[in-house]
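What follows is one structure encoded as structure tokens, with my remarks underneath.
A single protein chain has been omitted; all remaining protein chains appear in their positions.
Going by the order they are written in, the chains are A, B, C and D; count residues from 1 in each one.
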């Protein structure tokens, strides 16, 4: 699980029925210092996250299906499970 | 899940029976700016995607089997689950 | 499984019910020499680890659910499974 | 799933019983241009692939067990599922 920042939205007309009505967000992965990295995921949003929000991304199939309330059926891997208020970083290991 | 661009087709005569009649596409992974990266996947196409299309790639075994309608049986991990129209990127996090 | 160092805490008000009452730690991955790297995970702590502790991180959904005593239900992937006393490194392969 | 080139064979006397009689191949991962990279997998071969062959590698536990006809039992993750004849790369995305 990692911290990401919502960077945009993916729009697709031709898609698997599972994704009908689901919001697909482009989430950039943040590094330990909170900066945007080159890594990202397309994640299903079940937390009503908005662009710019820092979120907790969970990237595992079974977990994603549970959060979408579709386990065991549902082709999905990455979901947003929390909107992060802040991260308390210890000085000594920064 | 990530955004890829269909870059080619894989042709194989000797293959596991599961792949008989299935289209195997070479999909290059795109970065946050929409540029082709060095990463790629060989994905089964169930969305009739064509070369050059930007697609949503789902890389998880159970999901892939569901999209291929073969769960729980079927040796497969990566599938195309959507053809992307466009990505709305927020200015502030670009 | 890898060795990490607890670097901070993640605070989130809006989150999936599963994470209510659970401590979410930011764990920096250590390299072979014991130095902090740029990689990290947000892991659920079931071992009462504290900031600065070196811990064993297990990053697999089913294992994480077992450690949280919620298998098969529970959207979670990374957990702390041990607090490390020390690592005995062999001279010849260092 | 990715394209690899068979680069060698792994010989082991002390091994888990599952691997008795199974051919363990060292498969180098190829990049989009078909060049060998630094990445590799040790994969079980069920397609009678030979050294130098370009192969399709599937790196997922459940799939690997199915291809080895041992699902749900069998400690294995990477298998060769096809011997590739050729890859048709599109000019415009190369």
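Quick note on the criterion: a residue touches a chain if its C-beta (ideal position, glycine included) is under 8 Å from a C-beta of that chain, and two chains touch if they have at least 3 such contacts.
Here the structure is a predicted model, which means the values were calculated and not measured.
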Name every residue on chain D in touch with the hidden partner chain.
5-16, 18-19, 24, 26, 28, 36, 38, 40-43, 51-52, 61-62, 72-78
What does the interface between chain C and the hidden chain look like in terms of residue numbers?
1-3, 31-32, 46-48, 56, 58-64, 66-67, 71, 79, 81-90, 92-94
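Here is the rule we go by: only the chains that are shown with their structure count from here on.
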Rounded to a whole Å, what is the gap between the Cα centroids of chain B and chain D?
19
Starting from the mean Cα coordinates of chain A and chain D, work out the distance between those two points in Å.
31
Every chain pair meeting the contact rule
A-B, A-C, B-D
